[in-house]
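My questions all concern the structure below.
One chain of protein is taken out of this complex; the other chains stay put.
Think of it as A and B in the order they're written, each chain with its own count starting at 1.
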Amino acid sequence: MTARRLLTRGNIGLALLVVVLLAMPNLASAFFVNFVLTQTMMLGVAAATIVFLARYGGMVSLAQFLLVGVAGFMFGNAAVEGGARGLNLGMNPWLAVVFAIVITTAVAFVLGALASRTTGLYFLMLTLVYAVIGFFVFAQIVELSGPGGITSIQRPDLMGPPVRLYYAGLVLSVLVYLGFKALGRATFGLTLQGVRDDPIRMASLGYNVPMHRTLAFTLAGFVAGLSGVLHVWWNGQIDPASIAIGPSLILLIMAVIGGISYFEGAWLGAFVYVLAFTYLRDLPLIDQIGITEARFNTVIGAVVLLIMVLSPEGLAGIAARVWRRVNKPASAAPTAPAGGPSSAA
Amino acid sequence: MTQTTPAPAVPAIADPVIQVRSVVVAFGGLLALKGIDLDVTRGERLAILGPNGAGKTTLFNVIAGDITPTDGTVAIKGRDCTFLPSRHRPRLGMARTYQKARSFDGLTIRENIYLALAGHRGRHWPLWRSPVDRRLDEEATEVAESVWLGDHLDTAAGELAHGQKRQLELGMAIATQPDVMLLDEPASGLSRGERERLVELLDSLAGEVTLLLIEHDMEVAFSLSQRVVVMADGAMVTAGTPEQIQSDPDVHEIYLGVEASS
């Protein structure tokens, strides 16, 4: 924990990146910041919970977007007053945030406990079932949402200007990134990795394995809930289609594109997805080769396939490999890339 | 079958640490244990011999709580633990190693041992590091040094050579300073030099530590144990001192003979 240890290349890189991102509203168009980057931050946090569960716990979850949605629905139910649907509790928005996060965390605890004795493909399938059931719960229980969803959801005045939402997303992203990384070396992170590597051994060392999985899922749900609150602030509405199986899969795809065992990959995957979604159709002549908006999902599928073939570790894995190759002959050249961002900025 | 029946070979003892009574384990139709009785006293060094498939590991699994016996009971330190899950064993002072090394391959040696220590101390949940962790890390370092892994503290367990993995297994078991240790073939795959060091290490354990040892290597088994139990085909065949067992012709036939041919 000396200053020297803090001065790793990773930390310097991260600090540089954060500086660039903080400066982004001064550099880029409002749309790029408020649409592309804000979404990247929110979705990145949500995808990071997938990475967290996969990397530390060995659990690939399809239910994370459901939890994002639960938080959104709960915030909407709590904060909206006199709306057409939902509970219309009319709470103070910040109290509504607490309400939403508490409920989401509790839901995650219950879902996590139910899934805590399954692993691998069974866990994936079970969380898929959660996602499907979640959709129907909100579509069918009209007291909470109904098919039309909760609309006219206002964010707190403090968060009014869109750029603040971006900063909130950025701060949350940095906290979640650092938090998840630090957790990997803290007791709970280590125990979780132990559970991932060998649950039987962990039990014989005295650990309650199902409880560890449950609490990991709960923690991931808590973080997904934070992302969900941001998301519903950004979007202003949420409906069952928001949490249908499509968006759930897309979140997993983001994590996979980025590299499911790298936390950086979560944000990178989200960024690439949002970029592709937003700008792909603007490429000249792109529709001449059949890539129209209507084929967007096909394109994303092809991109995923390509990345998987090139590197099962996703883009982050590719980046890491390229870096290692470049770095091997001349390992002491950190200044060259570090100069990149500043000069470009 | 033999004049030395298992039951009288178990002396009526004053201070039983492990009491296994008529334990039966069935895997589907296969009877892996066919009614085992075994008492172990405090501080005893017991070796369990027997050919592959005899049921030795299964017996360990029952004692350690990794599997629940189909029938029979297991008591540890006077407490009925037949249905007690394995995760409660460390609190009873028990630690075990596995025949096929079960280390956390994604974690470093230090972290592996840390988990053994933290598990024993009940430090399972903290979300951030604290000075306690630093002390545990220091302890883990000492443990690693004691099993000759001091130079590899930051090596991932998955990258260790076979022998080193066995050393790590042992380190994770002794880390918590248990008073009951179950070691499943600790010497298998070790070089001659490593075996000698292993014997030396186990010899140095405090006298009150109860040690159960499954071992194929006669030299290791006999040099470490006070009593030897021989199993075959899910049953106990004979028991006695190392000298008695060495000279037992039945043992030679059912165990050493098999061993020699395999």
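To be clear about the criterion, a contact is a pair of C-beta atoms (placed from the backbone, for glycine too) under 8 Å apart; a residue touches a chain by one contact, two chains touch by 3 or more.
The criterion applied here is as follows: contacts and distances are computed from a predicted model.
The chain not displayed here is annotated in its UniProt record as "ABC transporter substrate-binding protein", chosen from "ABC transporter substrate-binding protein", "Phenylalanine--tRNA ligase beta subunit", "Chemotaxis protein CheX" or "NADH-quinone oxidoreductase subunit F". For the chain that does not appear, the touching partners among the shown chains are A. The hidden chain makes contact, of the residues A:L27, A:L95 or A:L175, with A:L27. One chain of the complex is left out; on subunit A, the residues touching it are 8-14, 16-17, 20-21, 24-35, 84-85, 139-140, 142, 146-149, 151-152, 154-166, 234-239, 241-242, 244, 247, 262-264, 267-268, 271, 275, 277-278, 281, 292-294, 296-297, 316, 319-320, 322-324, 327, 334, 337-338, 340-342, 344-345.
We adopt the following convention: only the chains that are shown with their structure count from here on.
One simple way to say how far apart two chains are is to compare their mean CA positions; for subunit A and subunit B this gives 44 Å. Put simply, subunit A touches subunit B in their complex at residues 182-183, 185-188, 190-191, 193-194, 196-198, 200-209, 212, 215.
Per the touch definition, subunit B reaches subunit A in the complex via residues 64-66, 85-91, 96, 98, 102-107, 111, 114-116, 118-120, 122-129, 133, 172.
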